[in-house]
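This report concerns only the one structure given below.
A protein chain is absent from this complex, but the other protein chains hold their places.
Then we have chain A:
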Amino acid sequence: MSMSQTTPRHIPDRLRSPMQARLMSWESLLLAVAVGIFILNTLASPYFLDAWNLSDATFNFTEKAMIAFAMALLIIAGEIDLSVASIIALASTAMGVAMEMGAGTPVLVLVGLATGMLCGAFNGALVTKLGLPSIVVTIGTMSLFRGLSYIILGDGAFRGYPADFAWFGQGYVFWVISVEFVIFALLAVVFGLLLHKTSFGRTVYAVGNNPTGALFSGIRVDRVKMILFLLTGLMSGLAAVCLTSRLGSTRPSIASGMELEVVTMVVLGGVNILGGSGSIPGVVIAAFVMGLVTFGLGLLNVPGIVMSIFIGLLLIGVIALPRLWSMWRKKRV
C-alpha cells in the first residue's frame, strides 16, 4: 500500500531471550485473550459449554478464516484485496447459473473455484501488469464483481441446489466435527507450512518488507503477487462453495461486508497491515477469538450490529494498545 509513515524505528541493542520473546509474542497474548473470552463465555451463559453449540459456533469463522489465510499472505506481501466478499457473490451466482443449467455437485464446486480464481487473476493482472495500487483496484472490483451478480440476479435468488451439494456447508465428518471445520483445519496447516516452511513463504516476507530489494535479489515480485491474488481468489471461491452450500441459496447480497471481517481477522492475528510481518498461527487464534466473541454475544442476545461495534473496537484496540503502551513506557524512561 502506498500509505507511508514517517516514524523512526527503534532498534534494540540486544535481542530478547527466546523464552521471553515467545511469552511476549503477539500470538501468546492473543491466546490469553482467547482463553479469557472462553472462560467469560462459560460463566456468562450455561448454554456455552455444549459440544453441539460450540460446533455451531465454528461456522461463525470457518468461511472467513479460509479467505483470511490467503489474505494474510497477500497483506504480508504488501497488497490487499477488498473484493473477496464480492468474489463470493459472483462465484455463488456462477454456481447458481450452472445449477440452472443442470450441473451436478462436482461441476458446481469446480465452477465456484474457477470463478474465484478468475476474479483473483483479474485483480492480480490489474495490480501487477498495469502497476495499479491494489486498494483502489479492489475497491473497484468490489463494485464490479457484486455488480455483475446484481445484473444476473436482480432482486431474484437461486434456490434448489442438489441435495448432495449440502455436504460442504451442512455435513459432518465425525460427531460434531463439521466438514467446514475440517477444511479450515487442513488449510491452516497447509498455509502455515507454505508461509513458514517453504522458500515461497520467505519470498512473501521479502516482497512485503522491501519489494525493490526483493527484485534485486532475484525474486520475481510480480509473479509472487500474482500467485497470491490467485490464491486469495481461489480461497474466496472455496468460501463461496461452503457458504452457498450452507445457506442453500444465492442472493446478490450474499456475504456483504465480509471483506471487513476478513481484514479484521488478519490484522487481529498480528499481521502488519503495511506488510512484511505476520504469522498463520496468529490468524488461526484470531479466527477463534472472533468466533468466540460473536458466538458468546449471540448467546447473550446481543444483536449483530452491536457485535460489529466490538469487532471495530477490537480492530482499533489491538493496534492502538501496544502503541499506547510503548508510548507510556518511553515517557517513563
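Just so it is clear, a contact is a pair of C-beta atoms (placed from the backbone, for glycine too) under 8 Å apart; a residue touches a chain by one contact, two chains touch by 3 or more; residues count from 1.
Keep this in mind: contacts and distances are computed from a predicted model.
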Complex member absent from the view - protein name from UniProt, among "Cytochrome c-type biogenesis protein CcmE", "Malonate decarboxylase beta subunit", "3-oxoacyl-ACP synthase" or "Ribose transport system permease protein RbsC": "Ribose transport system permease protein RbsC"
Contacting the left-out chain in the complete assembly, out of A:Ile37, A:Leu73 or A:Leu148: A:Leu148
Candidate in contact with the missing chain, chosen from A:Ile139, A:Val182 or A:Leu215: A:Ile139
For chain A, the residues touching the chain missing from this view: 1-7, 80, 126, 130-133, 135-137, 139-148, 150-151, 154-155, 252, 260, 263-264, 267, 273-274, 303, 305-306, 308-309, 311-313, 315-316, 319-320, 323-324, 327
